[in-house]
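Here's a slice of the assembly, chains where they normally sit.
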Amino acid sequence: MEELRAGVEDVALVDHHAHGVVPGELDRAGFESLLTESDAPIPGWMTQFDSPLGFAVRRWCAPVLGLEPHASPEEYLAARVSLGVAEVSRRLLAASGAGRFLVDTGLGGGIAELAEASGKPVHEVVRLESVLEDVGRSGVSAAELPARFQEELSRRTAFAVGIKSIIAYRFGFGFDPRPPGSAEVVRAAGSWLRDGAPRVADPVLLRFALWAGVERGLPLQLHAGFGDPDLDLHRCDPLLLTGFLREVAPRGVDVLLLHCYPFHRNAAYLAQVFPHVHFDVGLAINHTGARATAVLAESLELAPFAKVLYSSDAWGLPELHHLGARLWRRGMTEVLSRHVDSGEWALDDALRVARMIGRDNAERVYGLGPGRC
Amino acid sequence: MEELRAGVEDVALVDHHAHGVVPGELDRAGFESLLTESDAPIPGWMTQFDSPLGFAVRRWCAPVLGLEPHASPEEYLAARVSLGVAEVSRRLLAASGAGRFLVDTGLGGGIAELAEASGKPVHEVVRLESVLEDVGRSGVSAAELPARFQEELSRRTAFAVGIKSIIAYRFGFGFDPRPPGSAEVVRAAGSWLRDGAPRVADPVLLRFALWAGVERGLPLQLHAGFGDPDLDLHRCDPLLLTGFLREVAPRGVDVLLLHCYPFHRNAAYLAQVFPHVHFDVGLAINHTGARATAVLAESLELAPFAKVLYSSDAWGLPELHHLGARLWRRGMTEVLSRHVDSGEWALDDALRVARMIGRDNAERVYGLGPGRC
């Protein structure tokens, strides 16, 4: 259905959870390592190009670089070198049709490069655990830490549109859902500082940071579902956040569950029953490649359409910013076409749902008016 | 495939788990609140009509009220007022083609209205927790409570076809699967009665009621899977009932797992391995709207066809009784057509499976012979 396809194509997506692009050239191993959530070297007997995501790169990114669809990995990487990273990024980001990026600044750089190559507004999302670790390494005492963290968080979020927690990675969602007491926090901070303030994994400190994030009042993003093997996936089912979500409800703070796969149906349930809960299937769209359509279809089963957002969760490669948008547009077009063709949905409703999920819901949640840039 | 479609259309469905219809007029907020499992007011920036279920109401119920498919919410609600609730109920229930309803009488009223508007037999399913709470508030002592509950349960189930437990809501499925001892029950009853017999949440009392239900010998329905946010969904995975199901097996009592989404594949597994276990995907059929087909398809992966039932889990709105049937018929027609068109199933088998799931299995489990009304 051409009208639907064109309408979905035209949505100036708000990519509400993305990262920067790696500025330098990448060799094949470096490129492949960004096509997987694994943190181990790719074994010699396989290539990460032989995956749903790898096939999607060859199919959808190759033409943007002037190659035939399904170009070989060798051709693809050669074209990348020949055009240069800056040109590759410019092309892929322009072709994505994304209109804005919300960027988690807690994980590496490449953000200036993303802004430069895309020419689009880039908004900041501040990662709580990074701020806490910076404060912990600044020579603070345990007693001063809580206030110092809150000051630093206020300072760092002055221009931010959202806050993110990766408590999923550091502890999982089986934490006590209530805010910790002050004495507890100071005690936990003491142990942590004595150890030299390494990567925060203490649940009391993580909960302290999380609740400070809630009090800050900005939309709160939570990594949920799959990611690199630093997490235990069975501890990252968003349903395990139910108690925390109940505690947050009266605070008037929006919560955004990121990724969620393979628990996206669970996330959609939470988005139905809790007015402040929203979710996306970012990361999964890219990694499932040709199957992104199926994942998107499942994500539209239980949630009101005002509660679903778009993100790429692209990190490092502009290919991922591009594919997130490309696979979302293809997948949404197919899912919505099925419902329109079967007579179950009206065309206008389908187009409206695409705009809500692709742009409007994010603009509402993050307060990104047309005038904000 | 017209023959298949017509055959599925003709099944006089036994809706083995439903509730009554709200008798009075509803304003828009009241109507929308019955389109969601959320117990919170619908926020001003969204409408529950923008959901899979809301779109299904506009698509499938509007024509029954004399409107075009996809009528606007405003048009739909105006037609509802103009026709009057009684006429709306009559039309929607007649058009559903449901032949019988099994009604959980533990949650509000509207049952006489359902019987009246549908003109079909309505059978009672008694909710254990409601009976227990009624006994608890009747001035009984802790020592008398067990016997008094059993008497009251016998009395209340004299004409019932089944018993239902909502232990999923009150505690979740992580309970000790064996019956509690008498002394334990009296002790738990003592605490509960001293507190004024509020909503039962004590696991000993819940298990006592559940096992009394088993001893009563009627088919036992258990809410499983999603529902309103009074439950913790991760505690309602029917797999957590495995130990209890093993204990019940030798008693010769059929167990019916209701709803089950998003754990319906888990429920289907239990229905394969335990002869007394059955399940449905009621509630999910309505809430997933155009995606009900996908959910039905998944529900038919692992279970023998004699173990799957139909229900709407409609509550309050006759739209929900109607849509349960409509979406089930459409979804089953599509799923079965695929298998027949691809040559994998014979047409006669497909029609037989539709009749088993839509009617025959429920008639067998609940003893609803053609003569019973």
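Think of it as A and B in the order they're written, each chain with its own count starting at 1.
Note that in this section a contact is a pair of C-beta atoms (placed from the backbone, for glycine too) under 8 Å apart; a residue touches a chain by one contact, two chains touch by 3 or more.
It should be emphasised that the depicted structure is a prediction, and the values quoted were computed from it without experimental measurement.
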*Fill in the total copies of the single sequence across the complete complex, 2 being in place.*
3
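Just so it is clear, only the chains that are shown with their structure count from here on.
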*State, to the nearest whole Å, the distance from the C-alpha centre of subunit A to the C-alpha centre of subunit B.*
37
*Along subunit B, where are the residues that touch subunit A in the complex?*
36-43, 45-48, 50-52, 54-56, 58-59, 69-70, 226, 228-229, 232-234, 261-262, 287-291, 294-295
*In the complex, go through subunit A and note every residue touching subunit B.*
237, 239-240, 242-243, 246, 249, 265-266, 269, 272-275, 297-298, 300-307, 338-339, 342-346, 349, 352-353, 356, 364
